[in-house]
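Note that one protein chain of the assembly has been removed; the remaining protein chains are unaltered in position.
Chain IDs A, B and C follow the sequence of writing; residue 1 opens each chain.
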Amino acid sequence: MAPAKLKIGCAGLGRMGKRHALHFLNRTPRAELVAASTPDDAEIQWARVHLEPYGVRLYKDYDEMLQQEGLQAVVIASVTTVHAEHAIKAIDANKHVLCEKPLSTSVEVSQSVVDAAKRKPHLKVMCGFSRHFDASYRDAWAKMDAGLIGRPAIFRSQTCDMLNPSGFFVAYAQFSGGIFVDCSIPDIDLALWFFGQDSMVKGVVSSGITAVQPGLRKYGDRDNAVGIVEFYGGRIAYLYCSRMMAAGQDDSTEIIGTAGKLTVNAQPMANLVHIYEASGIRREIPPNYYGRFEQAFVTEANEFTHACVEDGPLPMKLSGAVQAVKIGCALQESLRSGDRIWFDETGRRVEREMLSG
Amino acid sequence: MAPAKLKIGCAGLGRMGKRHALHFLNRTPRAELVAASTPDDAEIQWARVHLEPYGVRLYKDYDEMLQQEGLQAVVIASVTTVHAEHAIKAIDANKHVLCEKPLSTSVEVSQSVVDAAKRKPHLKVMCGFSRHFDASYRDAWAKMDAGLIGRPAIFRSQTCDMLNPSGFFVAYAQFSGGIFVDCSIPDIDLALWFFGQDSMVKGVVSSGITAVQPGLRKYGDRDNAVGIVEFYGGRIAYLYCSRMMAAGQDDSTEIIGTAGKLTVNAQPMANLVHIYEASGIRREIPPNYYGRFEQAFVTEANEFTHACVEDGPLPMKLSGAVQAVKIGCALQESLRSGDRIWFDETGRRVEREMLSG
Amino acid sequence: MAPAKLKIGCAGLGRMGKRHALHFLNRTPRAELVAASTPDDAEIQWARVHLEPYGVRLYKDYDEMLQQEGLQAVVIASVTTVHAEHAIKAIDANKHVLCEKPLSTSVEVSQSVVDAAKRKPHLKVMCGFSRHFDASYRDAWAKMDAGLIGRPAIFRSQTCDMLNPSGFFVAYAQFSGGIFVDCSIPDIDLALWFFGQDSMVKGVVSSGITAVQPGLRKYGDRDNAVGIVEFYGGRIAYLYCSRMMAAGQDDSTEIIGTAGKLTVNAQPMANLVHIYEASGIRREIPPNYYGRFEQAFVTEANEFTHACVEDGPLPMKLSGAVQAVKIGCALQESLRSGDRIWFDETGRRVEREMLSG
Partner (left out) sequence: MAPAKLKIGCAGLGRMGKRHALHFLNRTPRAELVAASTPDDAEIQWARVHLEPYGVRLYKDYDEMLQQEGLQAVVIASVTTVHAEHAIKAIDANKHVLCEKPLSTSVEVSQSVVDAAKRKPHLKVMCGFSRHFDASYRDAWAKMDAGLIGRPAIFRSQTCDMLNPSGFFVAYAQFSGGIFVDCSIPDIDLALWFFGQDSMVKGVVSSGITAVQPGLRKYGDRDNAVGIVEFYGGRIAYLYCSRMMAAGQDDSTEIIGTAGKLTVNAQPMANLVHIYEASGIRREIPPNYYGRFEQAFVTEANEFTHACVEDGPLPMKLSGAVQAVKIGCALQESLRSGDRIWFDETGRRVEREMLSG
């Protein structure tokens, strides 16, 4: 007899929600997508064509979906502002949860999800940091873990979105949490992964500009920003996030150790084609985040499912998601105030004078 | 109601057979793997663990599998020597067929599969040239088709396997058809795809050496060979095949046109990681063909399935597979004789003097 | 009759001094190396073999060299601590000056060289920022200047020296001015070049660690540091400097504009060779700064010479060298204090509260 499959529902059918739904429907052999919910009529319409014929029940109301008999898990891809609420409701209803990042743009709200999960230790609750599932990042991590670069000390990472002249990002800035929270959280998560998930932040500072979208300023946001994150133990991460890359999605990472360096995607490419033409040699790069990380999202769906049906360990701690939001928010605050923000070794925010070293 | 799925059986569960079986089981949403056959006990044992629990019936006898009720298609991944026999039997039993390449190492036998398929025009019969399904080759083809490089005129392609010092390739040479048939058929297929599937070969000539496996000579084979294939209409393909690449699978292709050039995998890589260390900057490359083309095989399974259930067109003509074998065999013959082999514009082999131009 | 040649003397024959002397002797057709000075006996010994036979007079005393009849120019490659003194003496003696960078590790002393030069406007006085003469940086600058990337807004640059486990850098830290002054001054100079030499710094902040050389701390120095430099007008440079690169000299730069990005040496390489071996594909990189910039130093010698003999313009303003030192020193100070340092639009250091925006 075939092993049981995980019955999962998808909350939200926007851009990422559609993708998650299809991954669980078609590319996650041990999962069975049995439900999907969205308050949006156009999304329901899409689901009638692409999900319903395959046995997926559709809901306009998330709470109702949670009550579907046999439902074991939910993947949450609703708007960021309701991530935490949806996650906590699911946990309370005894469902495993895979929640899109970030849990929330607020540290406190993010922590409330972690607290809820702690009350139900039998549940698998994971924040979907997709880069953890990317083959290249995993290879880099394994090489570092094997000692190839000595002790990792400096970490550089950037998330640079393709220029979108439509004004989308200005409207989006109202609820995105700001460029560091929206773009850099995955980079911060990577820093924590490569430096160790128990790394404690010591100080953050940042600077930003509005090079193409001056309208962002009214929401305290920028379209390009750089930040420095110091960790206790002599480690530094420095980050760049941007909304104006001409060529496409340009996300890359360097991990620099005492005996070597690893780079991931320092030479971005859409595929293995090069074009020789009168203007030189050219390659294309992915237009967006999904173009770069599609396979990672599929692996994420499969590994989350595997952990649920086998009651196995998840590849990362949920608490890391709170730490990432905390650092992202502090960087965003520094962007506005110009101040460097300090934390003591217990994670509490302090004045510089109160630091020992 | 969910659209019907294609009920498919897998013939052969060797290295590639296992992969095909798993692709149809787990990664081809519109197919249902319902059967698998192999005469090999160890392979049956593997299938009891990995296939049977998911509803796949196992057979030691291929003919018996063909009679399973409801079976609509077979993927043939048995040893090359029975590809054609299995394919023809399946066609005669009214099954769609996806046959691993080559159809046969003999032109005549390959043609017999084409002839059988012609008698059953309602069936989908495809030879699995996986590179047709690779995203990079497709992108290159689309760019060429859009006129980006003008008229394609010169084609260079190589298939270079990782060095295997075990002596495997010497034993294998007895039934592989030789290095040009075994390694270069996919390159020849690519040449026909990029130059047009109706391209007619005019002449072939080749040279080879045994640099690491002198034992190959007793089977008329070599471990490194280069060949030139001229086509009518002023086009040339030149090919290199090897069994001694140190770094891994090194397959690359160039399409050179009157206004530009496209390369595919001219800079091989396993992933997006670079390692900076005392000896310089290094990247790894895939160890074998599957490491390079895994995703292409999955796409192949999905597109074949789609063509079957929707009665849609296949992405390539079956007759191309015969033309590829014909050219591969002629290159192999030239390797042994030293002679250049000529063909007239109808495809018949002739002496040079009989050519018009 | 052949055009006159510039009679030049070389001050200092250490590592860079030897190179400068040989460039002017052998690779600068319009210059004639007529003198060289060094207080060091071993260096004099070297010069007896490599310079004296070609008509170069040797001096143990710099002041004496300055009095050599017919001497028109000096290239100053003595230890950094005497750069400024030597430069000012040469200017006072009416010699053209090409001075190795930095003019001084002190802003005030650097300014005194600029002041001296201003009193002798007929002299060519240049600080040797060799990257200005590198073909790749020039090409990038020309492309930016032609509008290829829109308005430059973000600048990233790094100077990473090869790991030297000998303890050299600890001893060197006593008089180097610190890692930002020693390593990053060329990057800061580049930022000023690409953003415009009149760009005014608004704020700087930095962080550093001692990952391999804890002994540096006693001199207030670090072996890895990152810094952010904000400029008035909405531009940001961010910098990384390191003494622990395993693979060799790893200097790279990105100029990110509103419509594109230019990178220089983002994929470092010693030459055009790739090595395919069992561990993958590898290339080497230059072991040191000279390995990367040798040709730029030669071009620098030639263009300086040309400006002198033709009374033509120099490719950059001397005042930029002071601005670069000022920023480098502020970054180094921030490294120690943790504070962000602010400047008003006239360049004066102020408290944050005094800034308008």
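In the analysis below, contacts are C-beta pairs under 8 Å (C-beta built on N, C-alpha and C of every residue); 3 or more make two chains touch, one makes a residue touch a chain.
What you are looking at is a predicted structure, and each value in this text was computed from that prediction instead of being measured.
K.L.:
Among C:274, C:317 or C:336, which one touches the chain that has been omitted from the display?
P.N.:
C:274
K.L.:
Given the contact definition stated above, which residue among A:25, A:51, A:127 or A:245 touches the chain not shown here?
P.N.:
A:245
K.L.:
Considering the complete complex, identify which of C:58, C:82 or C:148 is in touch with the unshown chain.
P.N.:
Counting the whole complex, the residue in contact with the absent chain is C:148.
K.L.:
Touch as defined at the start, partner being the missing chain; which of C:81, C:106, C:164 or C:263 qualifies?
P.N.:
C:263
K.L.:
What is the set of chain A residues that contact the non-displayed chain in the whole complex?
P.N.:
So the residues of chain A touching the missing chain come out as 245-248, 250, 267-270, 275-285.
K.L.:
Of the residues in chain B, which ones touch the absent chain?
P.N.:
Contact residues on chain B toward the absent chain are 149, 151, 153-154, 156, 163, 203, 205-212, 224, 226, 228, 230, 234-236, 238, 240, 242, 244-247, 250, 256, 258-261, 266-267, 338-340, 352.
K.L.:
Provide the residue numbers of chain C that touch the chain removed from this figure.
P.N.:
Where chain C meets the chain not shown: residues 1-3, 25-27, 29, 53-55, 135-136, 139-140, 143, 148-149, 259-267, 269-278.
Heads up, the rule we're going with is that only the chains that are shown with their structure count from here on.
K.L.:
How many angstrom lie between the centres of chain B and chain C, each centre taken as the mean Cα position?
P.N.:
56
K.L.:
Going by the touch rule set out above, which residues of chain B reach two or more other chains?
P.N.:
Residues 267, 269-270, 275-278 of chain B touch two or more partner chains.
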